[in-house]
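My questions all concern the structure below.
Only a single protein chain was left out; the remaining protein chains are all shown in position.
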Amino acid sequence: MEKKEKVIIGLCVIADGTSGFLHFLGANAVLTFVVTATALALLAMIVGDATEQLGSRLGPGATGILQSGLGNLPELFVAIFALRAGLAHVVQAALVGSILGNSLLVFGLALFFGGLKNGTQRFKSEPPRMIATLMLLAVSALIVPTLAKELHTPAEAHINKLDIFVAVILLVMLAASTYFSVKGDASVAPQKEEVGGAEWSLTLTLVVLGGAGVGAAFVSDWFVEALQPAMSALGISEAFAGLVIVAVAGNAIENLIGIQLAWRNQADYAISVILNSSLQIALGLFPILLLLSFVLGGAVLTFVLSPLLVVALALATVVSAIVVFDGESIWLEGLSLIGLYCIIAAAFWWG
Amino acid sequence: MEKKEKVIIGLCVIADGTSGFLHFLGANAVLTFVVTATALALLAMIVGDATEQLGSRLGPGATGILQSGLGNLPELFVAIFALRAGLAHVVQAALVGSILGNSLLVFGLALFFGGLKNGTQRFKSEPPRMIATLMLLAVSALIVPTLAKELHTPAEAHINKLDIFVAVILLVMLAASTYFSVKGDASVAPQKEEVGGAEWSLTLTLVVLGGAGVGAAFVSDWFVEALQPAMSALGISEAFAGLVIVAVAGNAIENLIGIQLAWRNQADYAISVILNSSLQIALGLFPILLLLSFVLGGAVLTFVLSPLLVVALALATVVSAIVVFDGESIWLEGLSLIGLYCIIAAAFWWG
Partner (left out) sequence: MEKKEKVIIGLCVIADGTSGFLHFLGANAVLTFVVTATALALLAMIVGDATEQLGSRLGPGATGILQSGLGNLPELFVAIFALRAGLAHVVQAALVGSILGNSLLVFGLALFFGGLKNGTQRFKSEPPRMIATLMLLAVSALIVPTLAKELHTPAEAHINKLDIFVAVILLVMLAASTYFSVKGDASVAPQKEEVGGAEWSLTLTLVVLGGAGVGAAFVSDWFVEALQPAMSALGISEAFAGLVIVAVAGNAIENLIGIQLAWRNQADYAISVILNSSLQIALGLFPILLLLSFVLGGAVLTFVLSPLLVVALALATVVSAIVVFDGESIWLEGLSLIGLYCIIAAAFWWG
């Protein structure tokens, strides 16, 4: 069986299976949640494959732009539905949780398993440092509204305007950084893996992309609906649900790739992929959702996070930057990053 | 026309023009402010030229000391008049604003334009790192009184004593750092640009220096008087006025030099000049003014800043240190630094 057939069958199975299961299970909130989460992860993978196929027709530069744009499509849908359901805090927590998950848990797992398999890993090349530096700048910008609010400055009364201003600046940085990675100095820009020739026909690619996109929209709706009953059935707090469950479920497959690369001793590329994923959320997904939330109706998203979330974000960013600047990694650093992630997650355990 | 004639004529024009304009304009607060700000910037340039001329007679070591001492003369006058006018918060904001302006805006502009013109800029030499490290230590010391106050420790009741203690320690660091840059290891100390032979006679130099100094004192007085009416005419908050307007106006020409150096692909030297300017304020101008304010009468200056100002200072210092440690820069980093500066400035926009 060809890959393309698997994808089409996969799409049908997900669409049919999910809706069938949902009727069948009905009462069992947790199982419903697990099914929708799995379906969402599979759709994310299919969108990823289709994007890569489309990219192979457009050259490496455009692929980068496409991946930035479409790679976060499922997360975008989940967030939009969650905002419409009034779950702004869950969306915030999930966005920050994705960054923490990438910068601490996934980065830690990659260094841990990569280090166990390959010993001390050295990554002298410059892209990881550049991404870590940009991430630090993005997070510094992102936390200003929370500070303005929590420290009761006069800007507290104009926080929506400040939010919009920050979002616009972050999107300018996103545009510049996308332009840079397409046109920029090859020695500094993160190296893309060699993209092979297109395996799928253009029609198939577009159909799969469209189908997966529509599917992701539906499944996202179900996922959000299933979230709250499942969390209350399990006795999990809203903050923990967003920060850990949604964030890990939403990035599961993406994350496995980063860890796999580290295992294969491609430390440089693994770190670029993992940290770039955090950067895309900070520069792209978060500000786009914030601006959209003013247009779409439903809950309004804000950069004003709970203070502990801001500190966790700052810690994760500084710590992962220092680990990168260090220029080499051992499994012990990976283990410590995982430990720090667990402690931060534990601090949000109680509702 | 010789340079010296230009300078003398310039001095007269400034003195005469400013006072004439002030009588003529009178009512128009904003125009008065712009005129005094321009006059101040020109005087700062003249003081800079005269200091360099004086330095060329004394050897590179003494030049460094002179530049540290006299380079901030106009800022010193402005601050003293502002303190006497009871504007302690404006002075604080202007001092922090100068640091933020240097470490984020000017540094960002230098990296941005330098990067656009020259591509990826590498600066492997050690002075920038050393300055960034010292700046981090100075800012860490500087923020302790604010923390002691805001966190309601027992030291809150003795904050003046703590301020004086911090000021003394900072001045010891200034003395040590000046000694180091004169006598220190040549491979680590920031390299001074080659100073040519003296072009001005000693008499001329001293006359110009004295004249410009006296001029700066007068213009500073007018500048401070013009500040508040202009700000209320424009509807600008006191914090924003100090942080952005005064800080940028007060360092305009100095800043242009740093950006110019980066444009000419002298990244190492540009970064040393820009970050050293921040360091001189933290180690010198701020503690000297604080100690003077106890003697001079008028408002008493304190290291206890508004919490947002402290966080902004810490962010700017850490972020610029990380960008320097990175060992190379791209225009994207410069743009991000500028973006962060804009966001911090925006947070102080509302009064």
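The letters A and B name the chains in turn, as written, and every chain counts its residues from 1.
The rule is short, and it goes like this: a residue touches a chain if its C-beta (ideal position, glycine included) is under 8 Å from a C-beta of that chain, and two chains touch if they have at least 3 such contacts.
This structure is a prediction, so every number in the text was calculated from the model and none was measured.
**Student:** Pick from B:Ala138, B:Val219 or B:Val246: which residue touches the chain that isn't shown?
**Tutor:** Hidden-chain contact among the options goes to B:Ala138.
**Student:** From the listed residues B:Ala29, B:Val166, B:Ala216 or B:Met231, report the one that touches the chain absent from this view.
**Tutor:** B:Val166
**Student:** For the chain left off this view, which of A:Val90, A:Leu147 or A:Val323 is in contact with it?
**Tutor:** Hidden-chain contact among the options goes to A:Val323.
**Student:** Touching the missing chain, which residues of chain B?
**Tutor:** 126, 129-130, 132-134, 136-138, 140-141, 144-145, 147-148, 151, 153-155, 157-158, 162, 165-166, 169-170, 172-173, 176-177, 180, 184-185, 187-188, 318, 321, 325
**Student:** For chain A, which residues touch the unseen chain?
**Tutor:** 119-120, 237, 239, 306-308, 311, 315, 318-319, 322-323, 325-328, 330-333, 335-337, 339-340, 342-344, 346-351
Definition applied: only the chains that are shown with their structure count from here on.
**Student:** Just how much do you need to spin chain A so its Cα atoms sit on those of chain B, in degrees to the nearest 5?
**Tutor:** With C-alpha atoms aligned, the rotation comes to 120 degrees.
**Student:** If you average the Cα atoms of chain A and of chain B to get two centres, how far apart are those centres in Å?
**Tutor:** 41
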